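The complex appears here without one of its protein chains, the remainder shown in place.
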Amino acid sequence: MSTATHAHDTHGHDHAHAHDHHGPPAGFSRWMYTTNHKDIGTMYLWFSFAMFLMGGSMALLIRAELFQPGLQLVEPQFFNSLTTVHGLVMVFGAIMPAFVGFANWLVPMQIGAADMAFPRMNNWSFWLLIPAALLLVGSFFVPGGAAASGWTLYPPLIIQQGMSIDMTILAVHILGASSIMGSINIITTILNLRAPGMTLMKMPLFVWTWLITAYLLIAVMPVLAGAVTMLLTDRHFGTSFFNAAGGGDPTMFMHIFWFFGHPEVYIMILPAFGIVSQIIPAFARKPLFGYASMVYATSSIAILSFIVWGHHMFTVGMPAAGNLFFMYATMLIAVPTGVKIFNWIATMWKGSMTFETPMLFAVGFLCLFTIGGFSGLVLAITPVDITLHNTYYVVAHFHYVLVSGALFAIMAGIYFWLPKWTGHMYSEGLGKLHFWLSMIGFNVAFFPQHFLGLAGMPRRIPDYALQFTEWNQISTVGAFIFGFSQLLFLYIVISTIRGGAKAPDRTWEGADSLEWTHLPSPVPYHTFETAPVVK
Amino acid sequence: MPVKLTRAVAAAAAFLSAPVLADYHVDILPPATPIAQEIYNLHFGILWVCVGIFIVVFGAMFWSVFAHRKSRGAQAAQFHENTTIEIIWTVVPFVILIAMAYPATKTVLDMKDGSNPDMSIKVTAYQWKWEYDYLQDGVRYFSSLSTPREQIEEHEKPGPKKNPNYLLEVDNPVVVPVGKKVRLLITSNDVIHGWYVPQLGVNQYGIPGFVKDAWFKVDKPGRYLGQCSQICGKEHGYMPIVVDAVSAEDYAKWIADKKAKMPPPPAPVADATPAAAAPAEDPNKKWSVDELKANGAKVYAANCQACHGAEGKGTPPAFPPLAGSKVANGPKGAQIDLELKGKPGTAMASFAQLSDADLASVITHTRTSWGNKGGEVMPAEVKSARK
Partner (left out) sequence: MAEPHKPTPQQRRNALLSAAVLAAMVLGIYAVFMLKVFSA
C-alpha cells in the first residue's frame, strides 16, 4: 500500500548507537518531563496494564463470590462497588489508555512525523490519568464505599451515595479532559504532520481508525462531562435535572449517558479494527483486500454510532416508534461490520499465511468478535432485547466484543510491535501458550454466561437462585484461568524488554508500513526528524 | 480474607461433589404468554440464521487457515478490491436484516398494544420490595423476599440447606387469572427498578415519578418467577417476583380472602370478618412492653434490617443509622409520623400498611435498643396518629 523510499535516512543501522548522544535523561525525571511520543506511549501502555490487573482482580473477586449461591466472601454493597469500579477501570483505565498508547507509539512513525503535534500537551494528557485513577480506586476507602450504581451511574441511585460519587465524577471529568487533549493531538498530528506523499488514502488503517476514533471522542466526551456535571449539581446545588419530584426526569440521564455511551463502545473497538487490519495482511503476505471499503466502513460505523443509543433503553418504555427506529438503526450497523469481517477473510484467502502469536490473537479476535457481533444482532431485536436486557446474556455479549475484541487486538498489537519497540524477539512458544490459555479461559468464562442470561439470571447480583449454579461455577473456573494467564503475558513482555534474540528491522516479512520499512529495531529515541518521502 | 477464601474453596469442593440439581439450561425459558412465544420464535430464528452465517463465513476462513499457509507452500495471490463481490457482501446481509426486521416489527407493535385490558395492577417498586395494587378489585399489598436470611449469609459458616426456590420466593405472590389481559402500571418510589418475569415476556423499568405500562396474558396456570432487573442498591439481588396464574374461580376466592386480611384503614370492612381472618391479632389486646419489644425485633428483621442493619448502624449516608439517631431518641410523635408517611425524596417509604401493634412494636424496638433511650410506644398511640 505505501511504498516509500529513504529520502534522508539519518538513523540507519550503523547509527543505531548514535542515539545515546541525544537520548533521554535517566531516572524519574525522564518520565515526568518527557515530551517524546515513544516514552509517553510506553507510559500509557504500562498504566493501562496496571489498571487492567486492578480491574481484573475485582473481576476475579466477583467471580469468586459467584462461584456458589449464598454470600461467602463479600457484602452486597461492596459487590455492587466491585462491578461498578471494575467497569469504569476497564473502560477508562485499561482499554482506552492502551489504544492511546498505541496511537502515541505508532501514529507519528506510520505517517513519517518526528513526534506528535503538541508534545507538552501529550505529556499532560498522560499525567492527568494518575490523579483520576487514584480518585477512582481511592473511592473504595471513603465512608460508604466506592460508587455502587453500575458503571452507567444512573440517578437516582447514585444520588443516595456519599463522597465516593463526587470523587468518581471528578475522575470522569479528568479522564475526559485527558481524552479530549489526546484526541486533539492525534487529529492535528494526522492532518498536518504527514510526510510528503503520505496522502490520506495511503495512511495505514490503524491511523485511519484512530483519526475517526479521535473525532468520536471529541464529539461525545463533552456530553459525558455535561451529564456528570448535572449529577454533581443535582447532588449539591439543589437542581433537579434527574429528580422527578423537582420536575426532572431520570430517563433523561439515560438518554444523555448512552448518547455518549454508544460511540464510546466504538471508541474502544475501532482502533482494534485498525490493529487487526495491520496484522492480518502482514501474516497473509498479501495486501488488505479492500482498503477503501475498510475506510468507508469504519466511517459508517462511526456515524451510525450516534443514532443507536436507544437500544440500551428498550425497557425504559419508549413509544413503539422509538423502539422501532433504534432497532432498525442498530441492525444497520451489522452491514459495515460485516464488510470488515468479509474483508479480513478475503485478505487471508489465498494468502501465504503463518501463525505467529500476533496472527493467532488476530484470528482469535476475528472469530470471537464475530460471536459478539451476532449476539449484538440478537440484542438489537427489540422484543428479544427486552427479555434479555440486564441479564448475563448482555454481560456475555459485551465481554465478547470488549475482551476478545478490543483486548485481544491489544495483545495482538503488543506482540506485533514489541520487537520493533524493544529490538528483541519475544518467546514465540510462551506467546502461543499465552494465546491458547487466554482463548480457552475466556470462552470457558464467558460462553456459559449466554446460557445464564437466556435462563433469566440478572446481572449485578451477588447471589443467585440454585438453577444457575452449574454455569456460574464453570464461568468462574474459566475466569481464573484467563486472569492468571495474563501474568504470563507480563512475564513475556518484561523478559522481551530485558533481552532476547535480536529482532530484524523488518520483523515480519509482510509488514509494509513506515516503521517496518524505514526504521531500525529497536527504534531510536528520535525518528523521522527529516520526513521520509512516500511515493 | 485468606481464611474466608480457604473456607470458600472447601465449601466449593463439598458443593461440587454433592449430588446437586444438575441444570445446564441453554435456552430461553418455556414461554407462558403469546408475546413470550413470539420472542422465543424470534430468538430461535435469528440464532439459527447467525449460526448458519457463522458456519459459512468461518468455514471459508478455516479452509483458508488450513490450505493457504506458507508451510504448505502456498504462494500469496496479490488480488485486492473487487467491486462485484463487495456489492454482494453489502447487499446480502442487508436483505437478511430486512427478513429479520419484519417479524420483529410485528412483535414490537404487539408488545406495545396494551389496549382493552381486562384488569390493571399498579406495581410500585421500593428498595427492596414490590407493592401491588389491584385497581379494580381493591386489593393492595407488599411482596418481599421470603428466603430466610441464614440461608443467604454464609460469611462465617455454610448456611442451612437452601430452599428449592432459594431467592425466588416471596411472602405474597402476585395472583392473576389465566386468559385475562393484565395491564401493569409500573412506577417506583425511590430509584429505578425493573419488573422482569422472563416467561411472561415482560421486562419494564419502574421509574420514580413516571408510570410506564406493560401487559401480559397468561395461557396456562402455573407459577412464574422473576427478579428485579435494574441495579437498585444493596439488596438488588433480593427482590424477586412470583406470579401465580390461576383459574378465574381461584382468583375470585383469592381476592375475597385477601380483602378479608387487608389491614383495617377503611374501618368498617374489618369488623365484618372478625376472628375469621386467622391469627390476625386482636385489635384490643393489651401489649406489655416486653411483648412489644419481642414482636418489634421480628418486625424489624422483616422490614427495616435490610437498610438500617441488624445492629441499627445503617449504611450512611443513604441509610442513616438508628443507633443514637435523633428520631429514635426524640419525641414519639415525630417517629410515628415518619413511619406512617415515609420521608419523601429518600428510600424511607411509608410503612402504614403494617398494623398498629406491629408499628408500635417496631418503634418501641428501635427506641429501646442499641443504647437508644426514646421509650416505648403503644398501639393506641399509632392508632390515634393515623387519623
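By letter and in written order, the chains are A and B; residue numbering begins at 1 in each of them.
Throughout what follows, contacts are C-beta pairs under 8 Å (C-beta built on N, C-alpha and C of every residue); 3 or more make two chains touch, one makes a residue touch a chain.
Not measured: the values here are computed from a predicted model.
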Chains still shown that are in contact with the chain withheld from the display: A
Listed residues A:Met109, A:Leu129 or A:Met221, member touching the removed chain: A:Met221
Residue of A:Leu53, A:Val142, A:Ile184 or A:Ala320 in touch with the missing chain, whole complex considered: A:Ile184
Missing-partner contacts on chain A, residue numbers: 21-25, 30, 33-36, 113-115, 117-119, 180, 183-185, 187-189, 191-193, 218-219, 221-223, 225-226, 229-230, 241, 526, 529
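Operating definition for what follows: only the chains that are shown with their structure count from here on.
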Whole-Å separation of chain centres (CA-atom averages), chain A against chain B: 34
Residue numbers on chain B that touch chain A, as the complex places them: 1, 4-5, 7-8, 11-12, 15-16, 20-29, 35-36, 38-39, 42-43, 46-47, 50, 53-54, 57-58, 60-61, 64-65, 68-71, 74-81, 85-86, 89-90, 93-94, 97, 100-101, 104-105, 107-109, 111-112, 151-155, 158-159, 162, 164-168, 190-192, 194, 196, 198, 201-205, 207-210, 212-214, 225-238, 315-318, 344-347
Interface residues, chain A side, partner chain B - complex: 64, 67-73, 76-77, 80, 83, 143-144, 148-150, 154, 156-157, 160-162, 243-245, 249-251, 284-293, 315-317, 319-320, 323-324, 327-328, 331-332, 334-335, 338-339, 341-342, 345-355, 363, 366-367, 370-371, 374, 377-378, 381-384, 386-387, 389-391, 451, 454-456, 458-471, 473, 510
